[in-house]
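For this view, one protein chain was removed and the others were kept in their places.
Residue numbering begins at 1 within each chain, and the chains themselves are lettered A and B in the order written.
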Amino acid sequence: MILSAVVEKEFRMFFRYPLRVISSILVGIVFLLQFVFFGQAVLGGRYSALLEVSTGMGDYPTYALIGYVLWWVSVSPMEAYVWGVRRELQRGTFEMNILSPAKIVELLSGLAISWLLMDSVLMMIVFAIGAVIFAIPLTLLTILKSLPIVVASLIAFLGFGFVFAGLVMMLKNIGPFAQIFEFAMLFFSGVFFPLNVMPKAMIAFSKLFPLTHAAAVVRGLFVGKGYLEVWGEVAWLLVLIPVYWGIGYLIFKWAERITRVIGYGGY
Amino acid sequence: MYAIEVNNLKKYYPKKIPFPFRKVEWIEAVKGISFKVKKGELFGFLGPNGAGKTTTIKMLTTLLEPTDGSARILGYDIRENTREIRRRINLVAEGERTLYWRLSGYENLKYFARIYYVSKEGERERIESLLKLVGLWEKRNDLVMNYSRGMKQRLAIAKALVNDPEVLFLDEPTLGLDVQSSIFVREFVRKLVDEQGKTVLLTTHYMAEAEQLCDRIAIIDHGKIIALDTPDNLKKLVMNEDAVEIRLKGNVPEETPWRLAIVERDMESNVTVLRGPVDEEELSKVVEWLVRRKAKIISVEQKEPTLEDVFIRLTGRGLRD
Partner (left out) sequence: MEAINELRALYGVAVKNWRIFTSYKLWLVSDVMMGFFFVGQALLIGIGLTGERNSRALQQITGYADYVTFAVLGFMVLGFGLTFLSGFVWSVVDELYAGTLEYSFAAPMRRITFFMGNVLTRLFLSFLYMSVYVPIFILLFDVRFNFLNFVKALPFLLIGAVGMIGLGMAAAGLVLYLKDPGPFITILEMLVFALSGAMYPISILPMGLQVLAKALPYAPTSEAVRKIVAYGYAASVNEISYLMLLSGFYAIIGYLSYKWSEKQARTVGLKSY
């Protein structure tokens, strides 16, 4: 009931202003286009033999689109917590929510889920537009096979996002910190370029991100591989989920303790 | 059982976020207050800005963790039983940014009804009756961003009644409101206590409001309660000392040696009003002192003592200082 109340409230406010929906979609598309067009300009086309050798996928627009969509799905929970909570703080309504008998975890999850749902709709639109612009060959089967990995990546970051929920409650304005983290993840997970161009230490570091493994699995599925062939990446992903939840939960609880001392309001 | 019991409640704020291994200095906002509020009582917290009123309310409404001391709301401990308390209380917070401006009045109440676990069956009826009660039924579908200040406050009150709380907290409920809206809020709050038997704790720095509304008042200053009683009993503290009001043209030449505080300063007409408990014998000395310092006296009047005079007597300052 609480979750649906929060979701309904957020949806009403978001879709009441269609221009916001359009601007969100445009941001998503333009960001993608920048790098894909750059890649195409450098290649003089869309195919890279080098990319195919290093990753199994030679079509750059497809490679980039998969990585980008998965990145978007991954950062969605963090964005949801950071901006969802921050918006409540800016509006002055955060304390009114805390005051209610609803559990804070329910309220925050409601904010996260509503943002996730909105973001998923936006992401699917961007994905569809990207697929059309770059004529990406899609089959329903490939999409369905990829869905469990998308969900797994989402679940991992749903837990980790609690870190940011806690930090934003405590510090109020952590937008830049979240942005740095998101872009660092985009960089280190090889969303737009193959990881083998980075030094070995950074490649090892990139394995700590669920996105790195999710992108590798989905790209593998797209070129016709089965789950068994990418089981290593799947295993990494499954191991990282409880780790991320653990970290998220611990940091959130600590931040909540501090916030009760300093107060929930005052943006 | 008392509705509210507070025992030596303290709140110190850290100057910086208290990360581990970080030395932190503390600001003492509430320095140990104790009081009890009976059920069905309208209790006031009167004090100047920064006295600790809002901090106290936030602790009692479980939004802030006390540093020390204890408090119970309807028998429930504010640290251990936060959810039980939250089901039974509500708050009209200070300011107008406590509602969703991009939702209508109706939508706001619907949302809060749901997070306060109002049953689905009773939700519609409750919202309709509340909106009619505060006179916003006709405007229920307008976005809150288009409401006037007074309308927003009325909606905030409606929101605070959505769970039919036993105890209602109001933090400066008439701040920034026009006269008509202020009258509405005051009368409404009084009715909640008289007709519905609710317990209300309100904070204000308007002494007339406290005097008019409250059954008992705690005067708070610098984080401590300096007096607590009914308005009449509080005024008795200064009953033997008449309140004198002296209007001057221009500024006070220097601080007077008597307990006189500047209670008004009108820049347009360049008039300063001094007020304080001064008996008849001393009055002539006060006037002589002012004349010697070339103050331009417009009028000197003896007035009925008010809570402001009580505050001045206890602290040497006016409520507006």
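Simple rule for what comes next: contacts are C-beta pairs under 8 Å (C-beta built on N, C-alpha and C of every residue); 3 or more make two chains touch, one makes a residue touch a chain.
Computed from a prediction, not measured in an experiment: that's the story for all the values here.
Chemist: Who does the absent chain touch among those shown?
Modeler: So, taking every chain into account, the missing one touches A.
Chemist: Who touches the missing chain here, A:Met1, A:Ala135, A:Ile180 or A:Leu250?
Modeler: With A:Met1, A:Ala135, A:Ile180 or A:Leu250 as choices, the missing chain is touched by A:Ile180.
Chemist: Going by the contact rule already stated, which one of A:Gly84, A:Gly110, A:Gly130 or A:Pro194 would touch the omitted chain in the full complex?
Modeler: That would be A:Pro194, which touches the missing chain.
Chemist: Write the list of chain A residues that the hidden chain touches.
Modeler: The missing chain touches chain A at positions 17, 19-20, 22-24, 26-27, 29-30, 33-35, 37-45, 48, 50-51, 54, 60, 173-177, 179-180, 183, 187, 192-194, 196-198.
One rule holds in what follows: only the chains that are shown with their structure count from here on.
Chemist: So what's the Cα centroid distance for chain A and chain B, whole Å?
Modeler: Comparing mean C-alpha positions, chain B is 45 Å from chain A.
Chemist: Report the residues of chain B in contact with chain A in the complex, numbered from low to high.
Modeler: 13-14, 17-18, 58, 61-65, 67, 83, 86-87, 90-91, 93, 95, 97-103, 107, 111-112, 114-117, 159
Chemist: Can you tell me which positions in chain A touch chain B when the two form their complex?
Modeler: Residues in contact with chain B: 1-2, 4-6, 8-9, 12-13, 16-17, 91-93, 95-103, 107, 170-171, 258, 260-265.
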